[in-house]
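I have a structure I would like to understand better, so I am pasting it below and will then ask my questions one at a time.
The block that comes next holds chain A.
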Amino acid sequence: MTAYQIWFYIIASMILGGALLAVTARKIFRAAIALLVSLIGIAALYYWMHYEFIAAVQTIVYVGGIVVLIIFSIFLTHNPGHTIEEPVSIREAFAFTGCFAGFAFVFSLLNRYSFEQTGDALNHTMQVADVGRALLSTGSGSYLLPFEAVSLLLLASMIGCIVIAIKIRTHK
Partner candidate 1 sequence: MNLLVLLILVPVVALLLSVFINAEKVKNVILLGAVAELILCFELLREFMLERAAGNNAPYLFEIVYPWFKTWNINFHAGVDGISVSMLLLTSLVTVAAILVSWKVDEKPREFFMMLMLLTAGAVGFFISMDLIMAFFFLELAVVPKFLLIAHWGSGRKVYSATKLALMLMAGSSLILVGTLLLYVQSNGSFDITVLQSLHLDSETQRLIFPLMFLGFGVFTALFPFHTWVPDGHSSAPTAGSMFLAGISMKLGGYGCIRFAAILLPEGTQYYSSAIILLSTIAIVYGAFATLMQKDIKYINAYSSVSHCGFVLLGIGMLNQTALTGAVLQMISHGLMTALFFGAIGMIYSRAHTRDVRELGGLLKIMPFIGSIYIIVGLCSLGLPGLSGFVSEMTIFMGAWQVPGTFHKVATILACASIVVTAVYILQAVAKVMLGPVKDSHFLTLTDATWYERSASWLLMLAIIIMGILPMWLAQMISHETAPMAIKFLTVNS
Partner candidate 2 sequence: MIDQIPLTHILFLSTALFFIGAYGFLTRRNLITMLMSVELILNSVNINLVAFNRYLHPTIDGVVFTLFIITIAAAEAAVAIAIIISLYRKINSIDPEQADELKF
């Protein structure tokens, strides 16, 4: 067992542990922190796969953005120390069964299928500049149009958020 492998399992257990805690914790703030751990774990996984750039983006957007947003909204909608209600037990049972069945199915599927690894791919490295070039150029293998579409989407969602969340004063 090399350090490389050990690192992988540490990261995996961090991700899954965080995730499990995030979906089961009774205290919502605790769940948010667990999510944070899980997301950091995923960033670490990217790093482990030598995609440092993605790891960085993951950390910035998820850890620095979304989780903070979530924590803000928790503060806005909860009293401190609030406990989440128990899940509806019958639905919990069904959900567990369904999820387990799904997992088992996919697991067996993955087990049965052997992915042909290409040695070349393993040595492949990615430069940030490549990402930049791909995003801002046209032609095959380039993503200018989706990039612009996503920027529009962000703008739209920004406006949408304001419209949805804004307090409308009702005149009497």
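Things worth noting here:
The rule is short, and it goes like this: a residue touches a chain if its C-beta (ideal position, glycine included) is under 8 Å from a C-beta of that chain, and two chains touch if they have at least 3 such contacts; residues count from 1.
The candidates came about this way: all candidates are chains of the complex that A comes from, given by their letters.
None of the values given here were measured: they were computed from a predicted structure.
Every option in 1 or 2 comes from this complex, but the candidate touching chain A is 2.
By the touch rule above, chain A contacts candidate 2 in their complex via residues 2, 4-5, 8, 12, 15-16, 19-20, 22-24, 28, 31-32, 35, 38-39, 42, 45-46, 48-51, 53-54, 57-58, 61-62, 65-66, 69-70, 72-74, 76-77, 84-88, 91-92, 94-96, 98-100, 102-103, 106-107, 110-111, 115-122, 124, 126, 130-131, 134-135, 141, 143, 146, 150, 153-154, 157-158, 160-162, 164-165, 167.
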